[in-house]
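Omission of a single protein chain aside, the complex is shown with its protein chains in their original locations.
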Amino acid sequence: MSVTETAAPLPAASKGRSLWQDAWRRLRRNRAAVASAVVLALVTVLAVVGPSLTPHAYDAVYANYVRVPASLEPYPRAEEIEPELRATLRRARVEVGAVVIEDGIARAALTSTGEIDPRITRYVERSNLFTNAAVVDIAPDQRSATLTADVQQVRFYLGTDGNGRDMLARILVATRISLAIGILATAVALLIGVTYGAAAGYFGGRIDGVMMRIVDVLYSLPFVFFVIMLVVFFGRNFVLMFIAVGAIEWLDMARIVRGQTLALKRREFVQAAEALGVDNVGILKRHIIPNTLGPVVIYMTLMVPRVIILESFLSFLGLGVQEPLTSLGVLIAEGARNIEGATWLLVWPALALALVLFSLNFLGDGLRDALDPKDR
Amino acid sequence: MRLTILPRLVAAALLAGSMLGASYAPAAAEVVYNRGNDGDPETLDPQLTSTVAEAHIMRDLFETLAVYNASAEPIPGAAASWETSADGRTWTFKLREGAVWSNGDPVKASDFVFGWRRILDPATGAEYASMLYPIKGALAFNKGEGPAEDVAVTAIDDTTLEVVLDGPTPYFIEMLTHQATVPLHQPSVTQFGADWSKPGNMVSNGAYTLVSATPGDKVVLAKNPRFHGAADVQIDTVNYIPFEDRAACVRRFEAGEIDSCSDLPADQMAQMHEKFGDQVRTPPYLGTYYFPIKTDKAPFDNPKVRRALDLAIDREFLADEIWSGTMLPAYSFVPPGAANYENGPTVDYKDMAQLDREDEAKKLIEEAGFGPGNPLKLEISYNTSENHKNTSTAIADMWKTVLGAEVTLINRDAASHYAYLRQKGDYDVARAGWIADYNDAESFLGLLKSNNPGFNYANYTNEEFDKLMASSYQEADLAKRAEILKAAEAIILKDTPNLALLYYSSHTLYSPKLTGWTDNIMNVYPTRFLKLDK
Partner (left out) sequence: MLAFVLRRFLGAIPTLFVIITASFFMMRLAPGGPFNLDRPLDPTVMENLNRIFHLDEPLWSQYLRYLGNLLTGDFGPSFVYRDFSVGDLFANGLPVSLQLGAGAILLALVVGVAMGVYAALRQNSLADYLVVATASIGTTVPTFVVAPLLSLVFGVWLGWLPAGGWGDGAILNKILPIVTLALPQIAVIARLTRGATIEALRSDHVRTARAYGLPARSVVITHTLRASILPVVSYLGPAAAALVTGSIVVETIFGIPGIGRFFVQSALNRDYTLVMGTVVVIAIFVVVFNMIVDLLYAWLDPRVRLD
C-alpha cells in the first residue's frame, strides 16, 4: 500500500498553541464526542473503583448459585429455600420433618436414629443460603431437635457465571483489564512507532529506505500467527504479552509519523533550529515529535479498540488472560458458547464492550474532525 | 467372478444395488447416515491412527481378529475362534472361512503377519506400535534391535495364525479389538506405498469401504457388499463429519443435518437434557480425570499434604455443578467397569461425610506445618479448555476455603502443557486424564510404574507397588491377577500421587431415527450394528 503513503494532513504548526485551542473548541461543539468522552471517563472510573464497591468479589464462588439469571430480586427465591435446607440436612444424615420459613428464618424439625451431632449446623452454614444456624430444643434423648437458620439474601443484578461468580463484579474487573490491555499495548506501539517513524523521516535517504523496508517486511508477516506464538511464549504473563502485541502493532504508527516528519523537515522552524546548531535528538524531541501528535492521537483512539478486539479473538481461541482474572473478551467468548441456555452471560459483557468501543470510535471521529477541519 | 475391468466404485455400487434388489423391495432408497465425529482424522492408515475420531472410522473400515459388538464386548471378528496354551503365552487363531477383502481377495493369516510387522517397523513411525509390545520380539524390532522375523507372529497356513507372547496377557483379546492390530492387504500396500490408504487405493476388510476423504469436510464410507455380515448391514453410506466446535454439532443436529454427535459441550448439558431428553446419552466411559501431584517436590513429598489436598475436594460438586452431571465423582483410580476387576479398592474416606473429610484435611495440613501465618502455596497447571478452567477454578476455591492455601492457576496450550509434564517441568499440581485404549485395569495402574517416566507425571516411586505390578505381568490366572492389581491400587490410593477426581462419561446425542445404539463403557458404536429410518 505504498501509494497511500502521502503525508497525512498537517496541523498548522506556526499557530502553535492556538491550534490546540481551536481543536478543543471544535471538539466541545461535537456532542457525540463529548458524550463519548464522558461515558469513557465514567466507564474508566467504574472499572477502577467499581470492583471494590460491588457486594461480591469478582472471584468469590457461590456454589449454590451457579449460572443464575440476572435479576433485581434477591436470591434465594422463596420456593428454593425449603428444598435446599432439606438437601443440606440430608447430607448431614438426619431425618427432616416440617420446615417453616418465616421472617427470613428457617426452622426445621429434625429426628435421627442416633444422637444428633450439633456440628451439623456447619452443613447448613456452608450453603450460601443460610447463616447463624443453630440446633435448639434438643430432646432429652438427643434424637430430635429443631434447627434454625437465617436465610441469607444476596442479589446478582447481572446473574452469575458457570462457577457461581457474580457477573457484575466480573464485568467491572474485565473492563478494567480490557482497558488496561488496550492502553498498555497502545502506549508501547506509540513509543516505538513515533520514535522509529520520526527517526526514519528525519534522517531520510538511505537510512529511511532501510528502515521503511523493515516495516514493509513486518507488514507481510501473518500477524495472528505471531500473536499466537507470543502467547505460547509469554502465556503466563499478560502484561508481557501485551507489551509484545504493542511491539508488533507499531507499524502503522511509524508510517504515519514518518510521513508527517518528511513534511515537517522542510519547514522553516526546523531549518532554523538546524541553523542554530541544535543537535538531531533535540530537533526530534522539541520540534518534530510534538508536531506529529495530532494524527497520532487520532490513531491512538482507533488502536485501543483494535487491541481490545484482538484480545477478545485470542480469548475465543482460549489464549486470553489467566483465571481468576478475566477480560471482556473472555466473558464474551464464554457467553457466545452459552447463547441458548444463559443469554445474560453474553448480553451484559457484550453491552459493556460495545459501550467502550462505541465511545472510543465516536471520540476518535470527533478528534479527527477537531484536529483536521478540512476533513469534516 | 472378478470385476477387475470395472472401476472398483462402480462395481461396489452395482453389487450393492443388485443385493438390495434381491433382498428388499426394489424402491428401497439409499440410507445415508450423517455422523458427527470428534474431529478430523489425522490419517486413515489404521496403523498410524491415534485419536478417538479415527478409531470410530477404522472400526467401520477394518475388521480385527476380535471386534467389539454393539455393547462393546469382544466377539470373534476376522477370527472365527481362538485357543490359548496352558501357560497363556501361545494363542492360535482360526480365521473366518471365506472372508474376503473389498476387492475380492481372500483374507489370509499372512495378511496379519504382514500388517503387524509393518506397524512394528521403526520406519513406519506408528504411535500405537506399543500396543503390540506384549508379543515376543515386538519391542526389540520396534527399537531397531531385532529383525522382523523374530516377532512371534506366524501364519501356520492360510487360515491359522499363531502368536507367542512374552508373558500371559489376559487382556490380549481386548487389545485385538484395537485398530493397531488390523490385517493389511499386502499387494495394495506394496503397490501404493504411503498412498495405500487414499480413497480409490484402500482395500479394507470391514463392513464399509472408503469413498472419499476431505480434511475439514467429511470422510465418506460406502457399504462393503463383500463383507461377511453384509446382509445385516442396513446403512449404505456413512458421512463422518468433523466438529472441532461441539456447539456447532448440536446446532446442525437440531437443524436435522446430522444424525448423531460424538461429543457435546459439557457446560450446556442441563439445557440439552431439557431440549433433547433421552436422546442425550452420558454413559460411563472407561477413563479417569485426575490431577497428578509432583511427589518428589517439597512440600508435596509429604503424604499428609497430598492427602489433605485430596480430602478437601468436594467431588460431588465438581461432578454435579461444574460438569453438569456428565462426569461421576471418582473414589478410585481405576474406574468401575474395568474388565475382571469387580469391587476394586476405593479410598478409605469414601463413606465419610464431606465435612468430616474437610476436618481431617485441616488437621493434616496443620500437622504438616501449614497454618494462617504460613499458608500452603501451590499452582494448578491445566491445558486450555473451558471445562478444565472451571474445574481448576472450583478446586482452587476449595483448597482456599478448607486449607487456607494460596492457589494460582496457570493455563497453557495442550502441546506446551503435556511437554511440560513429560519433561518434568516445575509444576505442583497439574491436570491430566486417561482413557483406556483397551478394557483392563493395568492400562491405568501401569501409568504409575516408576520405570514409566513418560506417563508417570507425579514422579511417583514405590518399590512395593512396582513389585506387585511386575508380578501381575507373570500371572495367567485372571482372579489371582485381579487380586494383585487391587493390592497395587490400594497402595496408590493410600499414597495419593494422583488425585483421582472424576470418572469420565462419554457424551453423545443421537436421533430417534437411529436404532441399535447401545450405551457402552468404551464409547464404541460401530455403524454396522446401527439402523437408520429415513
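Going in written order, the chains are labelled A and B, and every chain counts its residues from 1.
The rule we apply is simple: contacts are C-beta pairs under 8 Å (C-beta built on N, C-alpha and C of every residue); 3 or more make two chains touch, one makes a residue touch a chain.
If you're wondering where the values come from, they're calculated on a predicted model, not measured in any experiment.
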Handout entry: Among the chains presented, those that the missing one touches
Key = A, B
Handout entry: Touching residue (missing chain; options B:T214, B:Q474 or B:T515)
Key = B:T214
Completion exercise
Of B:F455, B:Y473 or B:W517, the residue that touches the missing chain is B:F455
Problem - Residues in chain B touching the chain absent from view - result: 40, 42-45, 48, 50, 122-127, 129-130, 133, 139, 142-144, 197-198, 213-217, 241-245, 247-248, 251-252, 254-255, 257, 413-420, 422, 433, 453-455
Exercise for the section: Please give every residue of chain A in contact with the chain that is not shown. Expected result: 1-4, 216-217, 219-226, 228-229, 232-233, 305, 309, 312-313, 316-317, 329, 332-333, 335-336, 339-340, 346, 350, 353-354, 357-358, 361-362, 375
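Assume only the chains that are shown with their structure count from here on.
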Exercise for the section: Report the inter-chain centroid distance for chain A and chain B in whole angstrom, where each centroid is the mean of the CA atoms. Expected result: 41
Completion exercise
As the complex stands, chain A meets chain B at residues 61, 63, 66, 91-93, 119, 122-123, 126, 162-164, 231-232, 235-236, 318-319, 322-324, 334, 337-338, 340-341
Fill in the blank from the handout: Seen from chain B, its contact residues with chain A in the complex are 247, 265, 267-268, 270-271, 317, 321-322, 353-355, 384-386, 389-390, 392-394, 396-397, 409-413, 416
